[in-house]
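Missing here is one protein chain; the remaining ones are kept as they sit in the complex.
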Amino acid sequence: MWLTSKIKQVLMVIKPGVVTLNYPFEKRPVPENFRGAPYWDHEKCIGCGGCANHCPARTILVRDICQEIRVMVYDGSRCTYCGRCADVCPEKAITMTDRYELATDDRQDLNESMELFMLTCQRCGRCYDMENVNMIDRMDLQGYRYDNIEARTFIRKTTDRFDPEMLKKTADYKRPSKIGE
Amino acid sequence: MNSLDKVLKTLQDKFGAGITGHASPLPTRLFINIKAENVREISNEVVALGGRYLVGIGHDNIARDGNIGMIHTFGFDKDNFIVHLNAAVPGSNPVMPSITPDIPGAGWSEREYQDLLGMKFEGHPKPKRLVVADDWPADIFPMRKEVPYNMVPPAAEDVAYQLDECPEGCSIIPVGPFHTALHEPEHFAVYVDGETIKGCDYRGFMTHRGIEKLCESQVSYNEVPFIAERICGICGSVHATAYSQAVEMAGGIPVPKRAEYIRSLLLEIERLHSHLLWLGVAGHLIGFDTVFMQSWRVRENIMWLSERITGNRKTYGMVIVGGVRRDITPEIGEDILKVCAKVEEEVKIIHKSITGDTALHKRTKGVGYLSKEEAIKWSLVGPVARARGIDIDVRRDHPYAAYSELQFNVPVVDTCDVWGTLVVRLLEIYESISLVRQIIAKMPKGEILTELSEEIPPLKHGISVVEAPRGESVHFVITGEENRPDRWRVRAPTYPNLQAIPAMLLNDQFADFPIIVGSIDPCFSCTDRVEVVNVTSGKKRIMSKSEIEFISRGNR
Partner (left out) sequence: MDIVYIVVNIVIFLAFAPLFEGIVRKLTAKVQSRQGPPVIQPYYDIIKLLGKENFIVGNWAFTLAPLMSFAAIISVICFVPLGYKANFLTQYADVITIIYLLTLGGVSILLGALSSKNTFAMMGASREMVTMIMVEPVLAMTFFVGAVKVKSLGIDATIFSVMNTGYSWAVVLMMALYLMALQAFVGKQPFDIAEAEQEILEGPFIEYSGPNYALFKYSMMLKQMFYASLFVMVFVPFLYTGVYALDIAIQLCEIALVYVLIALVGATNPRLRIDQAVKYYAVLIVLALSAVGLSVYGI
């Protein structure tokens, strides 16, 4: 019994053979749906901030440095590669690439930042609103937040300052279909 | 047979004035409001009726009615329902009787709220610190709402945990915080006489990340699943599913059938992964690295598969409140079946080659013995309990997701030792494979996600239990106003199992320590969720960090 077990254990390997790869020289291909490092396409992005609001790691920061310029910073050092940002982006501006070898000695290598030229609504002064039917999402978006890009963090304002009346008012606010109308 | 009405009636008859109200939002859930001073008798009665202690949830309600609440939950496994005993004590003087003397499994839950909410439990047999760091200020209770989530009080160097008294004639072997047998930082002080273990004290919660507090103060409902997933590197989907189900129960959110099937599929794939991983680790812990490598080789197929299904090898990120994120396409379905066939074949080979191995028997049979009665007393869960003849499995007893429509066996053995857990886990691998096949065959068409279009009403309670590979995970959610849970309590399976470790270790050899601790498949980071701890105590003489650095540099 003992000996047959031993023999079986040694023979077990014959069929699979050696399975480890000579890694850095030989890479395992990634599948097509792989969730690697996200990549922002600045041409498609409309600066809605949806990704920033849904990122569980809170690693996408948005800051309007003046009326027209919105800076978006993605800090990959905290990213969990969940792909939630890519899911919620209305313009499909984010792709989850197949890059996974992200080790670096400089944190900056993992960052991506965009400066977007925004048009603002003449009435409310905000960039625009989403036609988001999801109540939770909408509430989240309209709770103001202050993103501190230098410190890579944001300070979220709580409902104490949040006016539910305003939420109701903006509930069926539609984005203008044509800019300038 | 019990029923909710019967339990309620018995309790009302017995403790008329002690019961102040009740509600039953679902046919399988019963919430009973009780007076805090009667909690001990009522819990005893519930246990006598057949309840199994699940978890205690403390929550801060001071801002609303000045009270701190403590909810003890009990599962009735034969009859598929869960009873909650809801007690509240004033925030100014939060003292209530402890139920630990009769129900030892509640020990940690109570100690946790002693640390985190400043409650006092009268009559607790071991009211030591459990969760917060040794140098954490005594009058700050991190789970209270007024404490900000990112508060960092100044650290003190020379405060250290007082270990239990060492039994006469024994010496202390410090295992951890860093030790090869522990994959995460925990500290066991093992009292040995020669090589025989005579006792053990545990100081854990060293990897507290403050997840519960973070999610109660920072993120919103649909981001929590991703954070929940990171409670544990291995049973991520379990936590995400359990959390989502708890929110869905609290908010009455319907989940599409197809999503439920996909959730079950993920859970089963995760179980396959976890059991193979455990088998390997167990081999490694007894110095049998071939089993380790071979079972991890088989596990690689599962990783490959989950990468295709979800886009990542682990932390699937599939489950969110209301459903799942990605669909299973027919091609992936085929892949799944192919991988199942392969894994089944390979596991059979490994199974055959190790079950008859007497060398393996020597290291596992009779090791870590804990009788069935003890195991019930400690409310063990999962394969550890099933190896001790306790026939519980949440998938069957409290069906969730698609499990009520699937057929499977629950392997139970009664060897009461490490070998039993090995056998149970191996058999469960086959069950999981058959479950995956059934799921693929039966999966209905349709939507996979219900969008959250209504605001979830605040202060609703939801509880869900999910059978993780290591046992059941319990998640309890109290919904809040700001689009995020007001209270989210996670009880991972290691939480009850770890409490029984000292009992299992007693009178075993020190050489068996790794495999006994390993047999519960401990997941310390699941157990630790709340704060940051740093302990540098090791031996009886407690050294400060700088001191240790000093002597370890050879300056004696």
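First chain written, first letter: the chains are A and B, and each begins at residue 1.
Following the convention adopted for this analysis, contacts are C-beta pairs under 8 Å (C-beta built on N, C-alpha and C of every residue); 3 or more make two chains touch, one makes a residue touch a chain.
Everything quoted here is computed from the prediction, not taken from an experiment.
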Only one of B:N33, B:T290, B:T355 or B:T450 touches the unshown chain, namely B:T290
Tell me which of B:I302, B:V339 or B:L360 is the one touching the absent chain. B:L360
Over the whole complex, note the residues of chain B touching the chain we left out. 171-174, 179-181, 195, 283-294, 297, 359-360, 362-363, 509-514, 539, 551-554, 556
Which positions on chain A touch the chain that was left off? 5-6, 9-10, 13, 16-22
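Going forward, only the chains that are shown with their structure count from here on.
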Distance-wise, how many Å sit between the C-alpha centres of chain A and chain B, to the nearest whole number? 30
Chain A residues touching chain B - in the complex, by the definition given at the top: 1-2, 4-6, 8-9, 12-13, 16, 19, 30-31, 33-35, 54-58, 80-84, 87, 96, 133-136, 139-140, 143, 156, 158-159
Okay, in this complex, where on chain B does chain A touch? 218-224, 226-227, 230, 290-291, 294, 297, 300, 307-308, 310-312, 315, 317, 325-326, 346, 349-350, 352-354, 356-360, 451-456, 481-483
